[in-house]
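Worksheet: the structure to be examined is printed underneath.
Of the protein chains in this complex, all but one are displayed in their positions.
For chain A:
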Amino acid sequence: MKKKAVLFAIIGLTVLLTGCWDRTEINQYAFWMGTLLERLEGGDLKVSAQIAIPSRIGFSGNRTAQEQRGNIIISAVGRTLMDTCDKIQSKLPRRLFIGHRRSVFLGESLAKKGISDSLDMYTRNMDTSLRTSVFVVLGEHPEQILTLNSPFDPFSANAAVDQDNYSRIGDKALRDFIVAMESETTSPILSAIDLQPLSKEEQGKTFEIERLALFNRKSEMVGLLDEKESLHALWIMNKLKRTFLTGYISEGKGNGGYVTVSENNMASVIRTSVKDGQITVAVRLTGKGTIKENRTSLDLLRPGNVLLVQQVMEEQTKETVEETIREVQQKYGTDIFGFGEAVHRQHPYLWKELKKDWLAAFPKMKVSVEVHLKIKRIGAQGKRV
């Protein structure tokens, strides 16, 4: 009994008296919500941190003033990321907490110079989640992304992640970038943020995510795909599950006009063949559609007309997709679609030879596209009103 009491006393005292607690109260943390990396003229890194100000957000939900931002931007310049993180810490009265950072923004100028060296810190250390979203911010003034005051989220860093989820080009995380870089041939892509809003009302409140930034194997940003091309690229990569396709119908009895089809269950199959060193890629794109808008005078209750729409859509889509692929092949020469991986999988023995000058072979590949859009439903009426 006495022994037990002594034992308990010793355990209790070591816990209470030594003070070696790992405990940090939640209000002793500075929550780092988003990062912006920029490259300065001299080659130095500028890191800006979006730090939460909890009291401005308030648990009761009523933000004191809509115009007042719930965060503060702290910047520092240094040679490495860790170096600058330290400098940011010395500007804050609370301990930096990085576990909840959901997005990293990269300035366009930095992206063009290559980002592998900057991402090293994030992949080397465990405290950055692989689910962290990475964006390229287009334009001369990327710092505006952090000061942006979204009416929907106190942090533009979180708003960007959510918007990336709902935007048509889907969510892209650090993990996807790493996976692409780890393959021998695939080039990575990232979502690009456009800060140029259409109206004054949107100024400083919203941004647009609809374009893809293309990177080469050296992780340098080489170009941008426009909205339509981005969707096509993602479809080929089998990452797009639903979208809207619009085509112009001019044939038939009716007057010409546009038709928009909502596609879902979208998928792609890449078949490759190698003959005498010439690589041929056949891309088969499929989807099931519902006609959502019909601006022509076609009566869709007639099966023939639906078939017509389907055929025209397939043809037009095929053309534009081929164009997209050709542009990527010729202009950028980056294999963002994973054609190299497909050849690797389907011709593992030939691959050893082929991969040696894949970069040269990629633009010369023959790519044929086949589109199958099955229109299943025409909506609630046949002819337009």
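Definition applied: a residue touches a chain if its C-beta (ideal position, glycine included) is under 8 Å from a C-beta of that chain, and two chains touch if they have at least 3 such contacts; residues count from 1.
We adopt the following convention: contacts and distances are computed from a predicted model.
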item: Protein name, per the UniProt record, of whichever chain is missing from view ("YeeE/YedE family protein", "Spore germination protein", "ABC transporter permease" or "Na(+)/H(+) antiporter subunit C"); value: "Spore germination protein"
item: Touch criterion as defined above, residue of A:His100, A:Lys228 or A:Arg295 at the omitted chain; value: A:His100
item: From A:Thr35, A:Thr84, A:Ser118 or A:Asn158, residue that would touch the chain that is not displayed; value: A:Asn158
item: Hidden-chain contact residue, picked from the options A:Arg23, A:Arg124 or A:Lys200; value: A:Arg23
item: Positions on chain A contacted by the hidden chain, ascending; value: 15-16, 21-27, 29, 31, 33, 52, 54-55, 57-59, 97, 99-100, 102, 154, 158
